[in-house]
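Left out: one protein chain. Kept in place: all the others.
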Amino acid sequence: MNKGRMEAFSDGVLAIIITIMVLEIKVPHGNDFENLTPLIPVFLSYILSYIYLGIYWNNHHHMMHTVKKVSGGVLWANLHLLFWLSLIPFVTGWMGENNFAQRPMALYGFILLMSAVAYYILQLQIIKTNGEDTILSEAVGKDIKGKISPILYIIGIAFTWINTWVSGILFTLVAFMWLIPDKRIEKYTKE
Amino acid sequence: MNKGRMEAFSDGVLAIIITIMVLEIKVPHGNDFENLTPLIPVFLSYILSYIYLGIYWNNHHHMMHTVKKVSGGVLWANLHLLFWLSLIPFVTGWMGENNFAQRPMALYGFILLMSAVAYYILQLQIIKTNGEDTILSEAVGKDIKGKISPILYIIGIAFTWINTWVSGILFTLVAFMWLIPDKRIEKYTKE
Amino acid sequence: MNKGRMEAFSDGVLAIIITIMVLEIKVPHGNDFENLTPLIPVFLSYILSYIYLGIYWNNHHHMMHTVKKVSGGVLWANLHLLFWLSLIPFVTGWMGENNFAQRPMALYGFILLMSAVAYYILQLQIIKTNGEDTILSEAVGKDIKGKISPILYIIGIAFTWINTWVSGILFTLVAFMWLIPDKRIEKYTKE
Partner (left out) sequence: MNKGRMEAFSDGVLAIIITIMVLEIKVPHGNDFENLTPLIPVFLSYILSYIYLGIYWNNHHHMMHTVKKVSGGVLWANLHLLFWLSLIPFVTGWMGENNFAQRPMALYGFILLMSAVAYYILQLQIIKTNGEDTILSEAVGKDIKGKISPILYIIGIAFTWINTWVSGILFTLVAFMWLIPDKRIEKYTKE
């Protein structure tokens, strides 16, 4: 079974998710810059989610590069990841339109957490199909960012009940932490 | 004629169908978790349809893997399948927004039935083009799931007039029955 | 310059056009079958446009199969075709929501006409780039359907001022005429 079509389908879904998010930024009625002010939180949410989806696409790209075999389990683990990512436009819109209120931020963090869990499951399925002695297996073992992220999401979710600013900073911090591409896989594949 | 572009187009359409469904989950105005309660049936419909579209993509992927030749008949049988699948976001939205009322559920079942019929026609067209002695031909002959599904859809549609819960359970059951990937084709292609 | 990316981009645009059309079929508020009655003209328009877009994708597929070189002129002629096709969801929605009224039908016919013209220009550009002695050049020379279609569209547009039924039948007729795949190119490429 070839991995090409799974990559193509994932690219398609990610491209659509990243693009339909922009539909949540509704065109305002007035023609003054002031009419854009209520859109600022919507726009900030859009930027954050855009970066997250960019990270997922980027890491997916790197990970798939090391994959040789694709099984039914891998296909479904991938669909499971895309399911959680497909909910990002909804939570982005809810968070943005409510100016980073407590509950929408908690749900946003929850979807980030579930996406991270789904990504981890996908890695496990790929390792199960391709064997323990692969580049990916080695990379996952040393993957500190992958282990810290869910913890930071959970702390972020908990903080929405105390101070939403801390949550926002945490969610942004994780994004920036991931912006640095996965040097390890990149290094291994070059060797 | 090469099958690559037919796969790419199908992937594109399926990726968009699966993603625009999320647009039916409209962002609520309030910022409390209670504002999400009316969205629960919409969300449950989304999950079920997501699984169904995932199954179709998955099975399409497996089936196309065995295909060597693509004719005009195959291209149109494929477009016919995509037509019925393209109506899934509409019926999902209608069913979800009406909290699994009788008529929307009957229509949902009908679209599932027509999709199954269209998938069967596509298989016949592929066999007609590629010959009776192919892996697919053999797999279709023994395909019990493919024969049971339409019957279960019809029973499910009939039950919407008696008890919509039975219909809902039947539609979910068929989905879970298909979640198990088509081991037979997978096995044959490995040999 | 390779044609692969032009095909991929065209597939993407066509897949999205065909799918977002379904967003024009708005989910009704009631849960009875009667609530679907006002959607019947919208649905019929959807079917017709779906078939037309399927035809364009299908013929595009056949045509590109014979192409060896892609120039800047070909890329822009292709974008020009996609431009007119991208307006199909709008005119489909306008025609459907106004129950096949005169003006929307005339505009629908006009967009079909412009798409046909754009397709013809694309063929000329491809022949200009790939040479007169190609399969496509020969096929276009004998292309009776391609010559009749614009005439039938113009008659159809004119008839919207007299009898919209005649226009509707003409637009449907052209679609069915094209449903038969271009046997000639298919035959030539097989040899």
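All chains are identified by letter, namely A, B and C, in their written order; residue positions are counted from 1 within each chain.
Assume a residue touches a chain if its C-beta (ideal position, glycine included) is under 8 Å from a C-beta of that chain, and two chains touch if they have at least 3 such contacts.
Remember, predicted model here, so these are calculated numbers, not experimental data.
Of the options A:I18, A:V91, A:I135 or A:V174, the residue whose C-beta touches the omitted chain is A:I18. Screening C:I20, C:L36 or C:V117 against the full complex identifies C:I20 as the residue touching the chain left out. Touch with the chain that is not drawn comes from one residue among C:F33, C:F83, C:W161 or C:F176, which is C:F83.
Residues touching the missing chain, restricted to chain A, are 7-8, 11-12, 14-16, 18-20, 22-23, 25, 27-33, 36, 47, 50, 54, 57-58, 61-62, 64-65, 179, 181, 183, 186, 189 (touch as defined at the top).
Within the complete assembly, residues 1-2, 5-6, 8-9, 12-13, 15-17, 20, 23-24, 72, 75-76, 79, 82-83, 86-87, 89-90, 93-94, 97-98, 101-104, 107 of chain C touch the chain that is not shown.
The criterion applied here is as follows: only the chains that are shown with their structure count from here on.
Averaging Cα coordinates per chain and for the whole protein, the chain whose average falls nearest the overall one is B.
Summary of the copy comparison: rotating chain A onto chain B for the best CA superposition needs 90 degrees, to the nearest 5. Residue numbering at the chain B/chain C interface overlaps only partly, since under half of the positions present are found in both copies.
Chain A and chain C have CA centres that are 37 Å apart. Residue positions 12 of chain A are each in touch with at least two other chains.
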